[in-house]
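Below you will find the structure I want to go over with you.
Left out: one protein chain. Kept in place: all the others.
Here the chain labels run A, B, C and D in written order, and each chain numbers its own residues starting at 1.
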Amino acid sequence: MNILYDYIYYAGAFGLIFIGIFTMMVKRNYIKVIIGLSILETGVNLFLISVGYISNGTAPIFSNPGIEAKNMVDPVPQALVLTAIVIGLAVLSLALSMAIRLYKHFGTLDLQQIKEQRW
Amino acid sequence: MRKCIGIILLIIIAWGILTSLQTMPFGVSRAKVANHYINNGKDETGAANIVTSVVINYRAFDTLGEVTVLFLSAIGLGAVLATIKTREKRDTEKASLILSTGCRFLFPPIILFGAYIFIHGHLTPGGGFQGGAIIASAFLLMYLGCHGEKRLNDRCSTFSESLGGLAFVIIGLIGLAVGTHYFLNNFMPLGKFNTLLSAGVIPIIYIAIGFKVGAELSKIIDLLMEES
Amino acid sequence: MSLELLIMFAFGGAFLTYLAGKISSKLRDIFALLCSVALVVIVSSLYKVETTITLYNGFFGMPLSMRLNPMAWFFAIAIVSSSALVVLYSMSYMKHRERTDYYYFMLLLINAAMLAIVLSGDLVSFFISWEIMSWSTFLLISYNRNAALPAGIKYIVMSLIGSMCMLVGIISIYTAFDTITISEIVQHMATATAGYKLFLLIIFSITFGIKNAVVPLHTWLPDAYAESPSPFSAVLSGMLTRMGIFGFLLIMFVMVGAENSLHMGRGFFSYHNILAWLGAITIVIPTFIAMLQNDAKKLLAWHGIGQGGYMIVGIAFGTSLGLAGGIFHTLNHAIYIILLFLSVGAIEYSTNGLRDLNSLGGLFKKMPIAFLGGLLGICGLIGIPLTNGFVSKWLIYKTLILGKAPFLAFATLLGTWGTILSVYKFLHNLYLGQLPQEHQNIKKTPLAMQIPIVILSLTILVFGILPGLPLKSINAMIVSFGFTPLTVSIWGISSETGTLNMINIFSILLVVVAIFWLIFQAARKSTAVDQYDNYAAGAAIPKDKYNYTVEFYAPFYRMATPYLRDIFDMLYQKIARFTEFACDNIRKIYTGYVSDYIIYIILFLALLISAQLKWSVF
Amino acid sequence: MNEMSILDPVLLIAIPLGLAFLIPLLGLVSKKIVRWIPVVGFLFNGIVALLILPHVLKQPIIVKIGGFVPPFGINLYAGSVGMLLASLIAITGFLVSIYAVKYITKGAEQKYHILFLLLLTGATGVVLTGDIFNLFVFFEILCISSYALVAYLGTRSGLEASIKYLIQGSIGSSFLLIGIGLLYGQFGTLNMADLARQIVDYTEPSVFVSMVFMITGLGIEAAIFPLNAWLPDAHSSAPSSVSAVLSGIAIEVGLYAVIRVLFTIFAVSNFFIFFMVLGVLTVLIGEMSAFAQKNIKRMLAYSSIGQIGLIVFAFSISTQLGVAGGLFQMVSHTLGKALLFLCAGYMIFRTGSMEISSLEGIGKKMPITALCFTIGTFSIVGLPPFTGFASKFMIIRAALANGELLLQILIGLVLVGTIIEGAYFFKIIQTIYFKGAHKTDNREEAPVTALIPMLILVSFIIVIGMFPNIIDKVLQPAASELLDQVKYIGSVLG
Partner (left out) sequence: MIVIVTFLIVAMLAAAVSAYFFRDLLNAVIASCMVSLIAAVMFILLHAPDVAMAEASIGAALVTTVFVIAIRRTTRYEK
């Protein structure tokens, strides 16, 4: 059973990633695809943090003098994920602003019908 | 058709990832670089929150890039949404008295809380990004609560945004000019550990980032809400 | 006069003419003429000079050099003099046409590029000037708009294929021998394996075959000649296509060396034998196709291909006699094909653009000089004794007979008959016969057009009667290839197997012509009959042109057309259609659906992962 | 090293970033100045980069950001490859920003200039960085600014192209992040040199999977065959000055990132055969689909795909000559393609439509632009006196050098691609000069601010084409630096 316990976080993270990719691959509505994208990004962030986790470690903050530095969790992935979350927000806000413009131009958000640019 | 192709491909990728995850057992400490940050992060940067010291000092360039990305998305949003000339008015009924006064009452404490977060960035968990987000949610509350009469002052948000970014770059350049001639170097004295004015440049940068992120995110919300 | 000054002068002249054109058209004409004449003077002053100069080694450290030897000088003098005549001719031909500065710029640029090709000492500068020549030719072929554009595309695509093959050849030589200067390649060639030599020969003969229009690769030539402006199609047919011959000489005798290029392969399948047979086919088929043409320039174009076959046969045979015949034929062909194109251009000029054989005729009274040029050109083309064509064909026939190749000799003979037939149609339809009404008062050909025609006709006769002049420099060239020189005297060749003495042939003919002329004068009682008062079955024939030359070879036409369709052209059209079809469908990969694009990405990822994990490919 | 203090490669990123943050403030003061800020920024970048370039040919400069020793802090690796591409980006950016001063009039101009400045700063960042997460961040800056710039005009086609580009680009970035996570999980470090030191055998499954994720993430921006579906739409519907930069610089930088990952981090060997076949496939598909196009910018976009395939093929020969040939082809493609898009920009602006049939007879109306377009075409096709020929010469030389049969067949296919490319480019030249109306009514040539960059690009193409030794002195050390992983690790980790 402890194999499952060890990989539960990875399973959760990659579950989210695969659901996100699958939604983007299959769904036709542009907003639904962007939702898939945001789920994908959350999954990636979860994966990054779970890479840096140390079993029964503590948060990497010396809030009170009692904490010693031995079994602290890895701070580097947390720094990366901080950046990745904000990048995710930036991309999503840009995507959704284009969704508004798209709706004004095409009158629909169905990506199957928005294909003037082909061949 | 498309669904089953997708599933098959994802299974292959999952299998690939599984094989590579075997070499990364969960919860086992492996990172050499991280041990360096944890062991002598305290005395090199003087910040209690190691994550903040990594974000601002060790990997400062990423955060500079990060701030640019946010700046970019606000500008990009403005560029994309600016192409529509006609602004047709939406008929929104006024919020009830209780709601608007409640919002106006709640606005300052949230701003204060956000400020607390990014000022104590190097001591308690949290920092410029989280504080800025909270400030932006305060502005969001104002938009939801009393829609129409309260709007973000565009000039001062541009000011705080640009000044925040400029402050960050100028501090970096000062680090290059003075001290040990490295870009984004922590040239200020580290001060007493675990006190407000400690950890050299970190609080200054985090306050600048706090202002910048707060202004930017509220500008994004303003652009989206006021777009039509 | 050092070489790089010459090249600088040639290219600089082209640019300055373009700039002068911006100022005033008069200045530009004079400047162009001055440039070309000066070039003629410079090149002729370099007669016996043998120099090599390295221009600069800025190109990846490779020394780009120029060299002058008899072969280079022979071709250079031909290029420069023909370009001078053509520039003089086009001064009046292009008088009232638009974009003339562009035309002059391109013409002089092409001549400068040809000069650079001929004088280049190493393969890279050879390739650079070759490419400059081909894209400036493309720009000039598509000069007169609508019909010329597909011809231009066909030309540039085929010459691109050729130059890509050449580039691969040059670079493989560079990697194998680590030198690109032509003179050094021969020593290294000894170390190369037979297979590698054959590969080099084949690659380079594809390029020079395309340029010289050997049968399977000739399809670009008829449209390119017919559609380009007449003065340029003269240069194109005269000198530009003969760069292929220069190339063949370069690869077969200078680079690969005479001995191993002639002993490549066994018996029938030896390289030079196949080349000779290709040359023979190039003589026969295009000449008979030429008979079917109704457009004067197309007819001449097909003859250009035909005559090219003679040169290939001469060169491929590899004896000093054959070589001399082939090279001399190149020069003669250049002279009379330019003359013919100029005379057709004169007709085009005066009947403003009409060159359909069926609707012209009887122009010899109105345009005597053009007729004279046409007549002499045709005699040269056929090879009537007194003209230069006769000497070179005689040499080629001699080599074929000496070389005991009866079938080749028969093929060349067949070619000559075909030439006689089609060339007679050309002369008759254009000049003889009745003058149609609408051509009564056509413009006289201006002086600037008549001078080149006269000069060229004279050179045909002079080279015909005194072939020694060009044969001396050809001899020097043959010596540089390492063959035994011919014993050349001013009036012809004296070799143990039969001397060629043009002087006594000339004197015999003179006496015979004098006798007939006297008889004709004595019996000259009959009155001059007007062309138009002739009768058929008692009734006066209508005043208008009674022309029995329309559909001149109709019976032959009906019989031969099924066999003489240009099968290679149809093959290339099919290939072109197929590529267009393929291109149209390849781009359908980008379907416009985002989900398809994402599936492509995931597919790429899954492919790589499964390649490594399941089959551990890497 | 001390006199180098003012000439620090980090200025190449910090100063343009500072200017970008300055623009909104100046925008409040006056609209006029804002237009000239990118020009000043890239002029500064160009001068600094060109001054640093000679110092860097033998010994790369390692810049320690924040003063921390490389594996623990981020470091910039300003080697000859990095500085060559950085100066190329700066010069092309400088020229295109002069072009854009007069060209971009509609829409929020101030925002356009910020996005343009940051796009090229991101590109410079990607080229100089020595840390994979920093590569991801600058890559993200490059991508987001190109999403916004493609949708800048707000037209139907622009928006459609940009949402498709955004979706594929963000999937790519997520894959890149997964790759970085896997690498960090196994080796615990983010520094390229440290990773290179620890990775011994790239064919072992776990390392290979992370490599594949990184290559897919970066490959989408580098427009390799299966991943480049976004390129034709994005480059044809963006404003011309943007598509000049996208086609000229963004794909090259993406490809540089892929090559840096393959050569330096994973020291790949027989993976290159797959990569070579992919390159040739990209050439053929790019050229053939360009052949059947009616819209001029879409045709130029497809020809960019073809050229990228050629560069991928050159790099995957992985000999000193091949890599130098690939870099040279990158330089000549950047110059040639930027010139073509700039000329096409004003041609379309004057004729009003992007169809090739509408370009008939433009040679009469806009003689200088048409001349620059022709020279650009000749350089891209690879005709002699221009840079295209020199770089193609080098690539063919590299392909034929070690005489393997596979290489000879592939170089044959590439040349077939070049012939197809020659065919459709010459068709355009015919349409420009030899078709269409004879009447030359009002001759509105492109304005001066557009002609200056075109003519400078033309002079670059001719000078480098005639004297390729100028650039060859930089290419050889650059190629040896890319090939020599041990020297890279030694110079970074000391």
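We take it that a residue touches a chain if its C-beta (ideal position, glycine included) is under 8 Å from a C-beta of that chain, and two chains touch if they have at least 3 such contacts.
On a predicted model such as this, the values are computed, not experimentally measured, just so you know.
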Across the complex, visible chains touched by the hidden chain are A, B
With respect to the chain omitted from the figure, which of B:Ile12, B:Ala48, B:Ile119 or B:Ala136 is a touching residue?
-> B:Ala136
In the full complex, which of B:Ala34, B:Leu166 or B:Ile221 touches the chain missing from this view?
-> B:Ile221
Contacts of subunit A with the missing chain: which residues?
-> 5, 8-9, 11-12, 15-16, 19-20, 22-23, 27, 29, 31-32, 34-36, 38-39, 42, 45-46, 49-50, 52-53, 57-61, 73, 77-78, 81-82, 85-86, 88-89, 92-93, 96-97, 99-100, 102-103, 108-110
Residues on subunit B that touch the omitted chain in the whole complex?
-> 49, 51-52, 117, 125-127, 129-130, 133-134, 136-137, 140, 217, 220-221, 224-225, 227-228
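We adopt the following convention: only the chains that are shown with their structure count from here on.
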Of A-D and B-D, the pair with more C-beta contacts is B-D
Whole-Å distance, C-alpha centre of subunit B to that of subunit D, is 31
Can you check how far apart subunit B and subunit C are, centre to centre, with Cα atoms defining each centre and the answer in Å?
-> 74
What parts of subunit C, by residue number, touch at least two of the other chains?
-> 587, 590, 594-595, 598-599, 602-603, 605, 609, 613
In subunit B, the residues touching two or more other chains are 2, 6, 10, 13, 16-17, 19, 21, 24, 31, 33-34, 37, 58-59, 62, 65-66, 69, 72-73, 76-77, 80, 83-84
Under the touch definition given earlier, write down the residues of subunit A that touch subunit C in their complex.
-> 21, 24-28, 33, 111-112, 115-119
Subunit B partner, complex, touching residues on subunit A are 6-7, 9-10, 14, 18, 21-22, 25-26, 50-55, 57, 59-63, 69, 71-72, 74-76, 78-80, 82-83, 85-87, 89-91, 93-94, 96-98, 100-101, 104
Footprint of subunit D on subunit C - complex, ascending | 58-61, 98, 124, 127-129, 131-132, 135, 138-139, 142-143, 145-146, 148-149, 152-153, 156-157, 160-161, 164, 167-168, 171-172, 174-175, 579-580, 582-584, 586-587, 589-590, 594, 596-598, 600-601, 603-605, 608-609, 611-613, 616-618
